[in-house]
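A protein chain is absent from this complex, but the other protein chains hold their places.
In this document, chain identifiers A, B and C correspond to the written order of the chains, with residue numbering beginning at 1 in each.
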Amino acid sequence: MMLPDPAATGLARVRKIEGDALGLRTPAFAPTEGAGDLLEVSLGPHHPSTHGVFRMDVVLDGERIVRLKPVFGYLHRNHEKLGEATSYLGSMPYTDRLDYLNSMTNNWAYALAVEKLAGIPVTERAEYVRVVLAELSRLLNHTCLAGFLMQDCGCSGTPLMYAFREREKILDLFESLSGSRMMCNVQRFGGCRVDPSAEWLAATRRLVDGYGAFLDEFEALLSGNEIVMARTQGVGRLPAALAVNAGITGPMLRASGVGHDLRKVDGYGVYPRFNFRVPIGRDGDVYDRYMVRMLEMRESIAILDQALRDLPGGPILDPKAKQRGLRPKAGEAYGRIEGPKGEIGFFLVSDGTGNPTRYRVRAPSFVNLTVLEDLCLGHTVADAVIILGSIDIVLGEVDR
Amino acid sequence: MTTLLAVLALICLAPAVAAVLVRNLIHSALLFVLAWLGLAAFYLALGAEFVAFAQALVYVGGVSMVALFAVLLTRPGRTDLLPPPSAARAVGGLAAVSLVASMLASSLFWSRLPSMEPTAPIPLRRLGELLAGPYLVAVLLVGLILTVALIGGLLLAAPRRPAEGADA
Amino acid sequence: MILAVAPASPADAWLERAPLLLRDALTGWLPDALRPWVSALLSIAVILGVFGLLFAYMTLAERKLLGRMQNRPGPNRTGPFGLLQPFADAIKALTKEDIVPRAADRVLHFLAPVVLVALSLLGLAVIPFGRNLVAVELEAAVLYFFAAGAATELSIFMAGWASRNKYSLLAAMRALAQLISYEVPLLLSVVPVVVVAGSLSTTGIVAAQGGWAAGIWPHWHALTPWGFSAFAVFMIAALAESNRSPFDLPEAESELIAGHLTEYSGFKYALFFMAEYLGMAALSAMAVTLFLGGWQAPLGLLEFVPSYAWFGVKLLLLLLGFIWIRATFPRLRIDQLTRLSWKFLVPLALVNLLNGGFWAATADWSGPAAAVRWLVSALLVVVPFVALARSLAAGYGPRTYRYAPS
Partner (left out) sequence: MSPLHLCLALSAALFCTGLVAVLIRGNAILVLLGVELMLNAANLNFLAFWRFGPGGGEAGLVFVLFSIAVAAAEAAVGMALVIAVHRHLRSIRIADANRLKG
């Protein structure tokens, strides 16, 4: 089943009508009266800056965008239907492949949903390890995003290479823990599959201690750069009301000035035990989205610091917790966490058999992408590229 | 001298004629550029070094760019140009041909002008002195005209956008 | 016993005269009528050879340096330290299939890179690479240089338009807008040099920068307030003219794929690449000539080093600057690009014109008056710069961030 084009479906239209009623939608940019012909350009699916196979059908007046239609589904692979045909444990590795940068958080959200559904308690140590892995994943995601965003701004590789240097370090940690760099498949119902060794924890501690210096270096190069500021400030402004209305979550919502963070709101796992802050932006433009992520990384470092300090001993996984052949009682559950890209949630309905009868993913990349046209209208092609970059999508998650 | 000039004259004339005849608007504009470059070479051969470079700079770097920009901004289609009504074309062509004939004839055959010995080229410094001395008023006037033209061009071509304070 | 006597003037040193001696040795046996032609051909061959090699190794240097600045080694497999990489690239480019889109304007598609390379080479003819080392001595050499360079963006337009690709078309429009915008400050920044040096010929301008104030401060134009300002404007405009980052909008790979280069492959692509580097080298060479004293040594003590070596060192430094800038900055947007030119560089260059006139008029001030002269000139640079920069940067700046109340 191909995902229908959002502009043609009720979903997108309802949201837009609501937006209009509130006077929120960006007014369609009026082409200059009597100007030359409009130019239709298909940005993608093989465009270098669409972060995967994604297409934007844009109509240009000169270089200004008059209309923009996102087209996706090139990477669709029946994830949700597969989930309904697979056992609960069997779906775990599939979730790795949603947002393939953040298998750790995908795993956790899925595990959370199943644990809710089946009422499985999680061991203390595993809760802490989950926090460590999720925050490492957040560092990795935001670092990559910043690098890609700067590449989209036209830096010839330097920030991206800096970012990838750090990403490699985190991936090395993931690999030594789980055996895989990106598709980690670490979480189990009630705990984690593997227990981090003392050496692994020491290596993580070293990484965390050094990460602040990397962020300082990166920000010294870019955050105050005149060209970066000129390119990103005031571009792709997302008003808070539209953001809430459209269901935007994650750093993108917080950049618009809404202090909504599931780690605080839901307080899932052991997050209430940690001391951290939630940075919010004011203008909701590309620069705010970039800076909010940079500041979030500093908070992640603080969380990691505390989690590594307080990490308790004990089992990582209760051996009595059932993994294979899990048959939860009939019912439904929705597990959600604050992923690096926003609220990632799994909605599961059980009829008492070994497979869920309904398996639904709430993908932050997909929901955040729905406001793309509103953000881009009236801006130039170059702006559309960085606006898309600042939304932070992974096509594996958008298309599922 | 005459041979060189004749060759250059051909190099200059051929693209100009082609420019008028080709259908494609962009080709036409580019051929005009070629003709102007040929003319610059012709000036160089005449010994007017400064004028030749000025010609190249202004026509190739300025006028042609503006023209091409205008072509792109007013793009009616990828290849422009419906042929004009054939009657008009014929009349125009005939008028032009008769003009060519009469002017060539008058300038060449009935010309009483004797061909003088070429005067020495003016050194650049002398040219500067001329421009800063006797022709200073004219230089200033030309500057004024250029400024006025620039502002006028801006006003004419500026899109009348509904005032919305978008970054321009 | 023969004492080693230092030559009376650096111009007589053997190394200094070596290129001319070589030329005379090669052409001396020819009949007089042929000699100027052969020596002209010879200088063309030398320029082609030197700048061809420079191009080859600039690409390597760029890749190596970018690599080092980005924590990676850069090409290091072909030959020792990757030194043969440019030749491997050349072979690859030559043997690749030349793909022309069916809808393309074949003639223009072919002509664009050829015209571009030819025009990029033309400018080099009037650069004095050393004492008495200039291929063509022209009275209006500076004008010639810019007339020859004016058409480079024209061929980018041709390439973009002929490709029949929408990205290329956008690139063509950007190239035209960029050229129209940056030709003006480029030329305006040169005018004060011409006014002060009182010459349009490149050798004359270099000669005007000879000598040292107080024995240590070279009379280079870049080392005066007005000259520094003009040099800065010239280099920024030169970056834009040669389509280098942060002004590489026509080929912006993150927006327009490769812009006008999208539909080029193989040797034609290599020609574009070559033209970019040749254009960059030509503009840098002109900057050295106009502002950095050309082939003059920075200190009297160092005059034993031949003049062409000094020229080469300065040229390479400027080219390395181009690479460094590329590794550092993001790209501007097209409206910001044109705004930078019209609202910042052009007014700055116009004020600088006045400044240059003032400097030329006060050439005979000495003693305390000289200090006043420097002060006035410096003020004429700093005040407009601050005012213009402020208006240009209005509306954006660093921000402070709040945290959600918990």
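Simple rule for what comes next: a contact is a pair of C-beta atoms (placed from the backbone, for glycine too) under 8 Å apart; a residue touches a chain by one contact, two chains touch by 3 or more.
In this text the structure is predicted, and so the values were computed from the model without any measurement.
K.L.:
For review purposes, identify every residue of chain B that touches the missing chain, sorted by number.
P.N.:
Touch with the absent chain occurs at residues 1-2, 5-6, 9, 12-13, 16-17, 19-20, 25, 28-29, 32, 35-36, 39, 42-43, 46-48, 50-51, 54-55, 58-59, 62-63, 66-67, 69-71, 73-74, 76, 80-82, 84, 88-89, 91-93, 95-97, 99-100, 103-104, 107-108, 111, 113, 115-119, 122, 126-127, 130-131, 135, 138, 142, 145-146, 148-150, 152-157, 159.
In this text, only the chains that are shown with their structure count from here on.
K.L.:
Chain A to chain C: how many Å between their CA centres?
P.N.:
For chain A versus chain C, the centre distance works out to 45 Å.
K.L.:
Which whole number of Å gives the spacing of the CA centres of chain B and chain C?
P.N.:
29
K.L.:
So what's the Cα centroid distance for chain A and chain B, whole Å?
P.N.:
59
K.L.:
Can you list the residues of chain A that touch 2 or more other chains?
P.N.:
Each of 234 in chain A touches at least two other chains.
K.L.:
I need the residues of chain C touching at least two other chains; which ones are they?
P.N.:
Residues 169, 173, 335.
K.L.:
In their shared complex, at which residues does chain C touch chain B?
P.N.:
Listed in rising order, the residues are 105, 108, 138-140, 143-144, 146-148, 150-151, 153-154, 157-158, 161, 164, 169, 172-173, 176-177, 179-180, 183, 200, 335, 339.
K.L.:
What residues of chain C sit close enough to touch chain A in their complex?
P.N.:
Listed in rising order, the residues are 66, 69-72, 166-167, 169-170, 173-174, 245-246, 248, 252-257, 326-336, 393, 395-399, 401-406.
K.L.:
How about chain B: which of its residues touch chain C in the complex?
P.N.:
Checking each residue of chain B against chain C gives 24, 26-27, 30, 33, 40, 49-50, 53-54, 56-57, 60-62, 64-66, 68-69, 72, 78, 123-124, 167-168.
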